[in-house]
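Sharing a structure below in structure tokens format, with a few things to ask.
Note that one protein chain of the assembly has been removed; the remaining protein chains are unaltered in position.
Up next, chain A:
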Amino acid sequence: MDTTVTLLAGSSRRLVAELRDALDSCAERQRQLERSLRVSRRLLRAWEPAETLAPEPTPGPETNEEAPSAACIPSPQDLKELELLTQALEKAVRVRKGISNAGEGNKAPSLKSGSIATSPATRASAPPSTSHRAGSRASETKPPRGIRQTRVPTKDLPERRLLSVGDQACMGQGAGATKPKSGLRNEQIVLSAASQAPEAFTLKDKGILLQLPEAFRKAASRNSRPAGCSNHVAFWFVGCACVYPSLWAQLSSTQTSDSVDAATTAKTQFLQKMQTTSGWPGPRLSATEVEAEVRHLQTACLLLRLRMGEELTADPKDWMQEYRCLLTLEELQAIVGQCLHGLRELCTVVEQQLGPWPEGRFPRASLPCGGGADPIWSPQLLLYSSTQELQTLAALRLRVAMLHQQIHLEKVLMAELLPLVCKQEPLGPPWLALCRAVHSLLCEGGQRFLTILREDKPAD
């Protein structure tokens, strides 16, 4: 039956709005995740040589090794050109080999370096050794200079390529004096081109060599050194005399002292005086307070429902447990009664105030986590030991959030759809379609549908 089942305008507005709300909050989470994913993926790829690794005047030896080689990775276009050039060079070497095999060993150096530069087969073994030499050479130079050198744009490359063919001979020898840096650069460029940039910095290979800059370390430690970090250790390693707790730790610790008490009293008195000197009695409850109370009651309702669920599904084994269950349920009933009473009082207060609430959401106050007074952030750690564990944790968090949303939607759908089923004319085809759809939405989360068998009267 393809009868369309339409809903009343009022219900549909609310339902669609709630569902769109849920979709939007999901989309927002997705956006934030995508941002984080972009950053993380980029970190795990080879790092682009845009800048130096550590803008330090005196970095550790490890960072130096990376700087020149990382900065030597040419652009993709250059890589392609170099690859073509490499092939041409290979051919030239083969030709030369043919000639020099017949000849003496004075070609050997060029051969050796030529083969190092161009033979892809030995790429695995040769580059590391040469790069180590290159690296150690670089580490002698001051990093700013070395870096400046390697920032010379690769536009230079065309000339260099031609030169490098001729220069192969002196390069392989490690001739330091003449043109160490440029030669070094060319060698590395050719090497890296030929072997797909083996010197590119990847976190996987060289992550443990990283080191945070000094200024940052100091500022971060002052900001939020994790609680419990031994101050002696901090002093030794960080090398600064910060034996006080971090700023955030200080801010979030609750101190009671005379001056704090006096300030609190002064504040209370000030507020009272403000209230009495204003000519207008003002609302008994501000809009923010009403909203907060509503949310508080919603949370309370869910908690009570959760507890009721526990009791109803528990299986009492003896009469004591049975009686205890009964008492618990009675107590819960009493608490719900009190909540309702408070809510009705709230309704009367609100009625006396500024009148009906216009459609639309009023500015949401930020709900403090934990429901108590505004908590101030303090540095806290969450320790995990394997990726599996982290994934389980994250998945459970999302699952709990999703369940909260599903419960909320279920309540909304129940409130809007069940009355609809009552109102429609029973047993007609549109009503059956409605029932089937409502059943699916309410009872199966919209995932499964039931089948309705109807016995038709024989056509007579």
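Criterion: contacts are C-beta pairs under 8 Å (C-beta built on N, C-alpha and C of every residue); 3 or more make two chains touch, one makes a residue touch a chain; residues count from 1.
As a convention for this text, contacts and distances are computed from a predicted model.
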Inquiry  = So one subunit is absent here. Using its UniProt record, which name fits best from "Cytosolic 5'-nucleotidase 1A", "Hydroxymethylglutaryl-CoA lyase, mitochondrial", "Protein MAK16 homolog" or "Tubulin epsilon and delta complex 1"?
reply    = "Tubulin epsilon and delta complex 1"
Key: Chain not shown: contacting residue from A:L84, A:I99 or A:A266   = A:A266
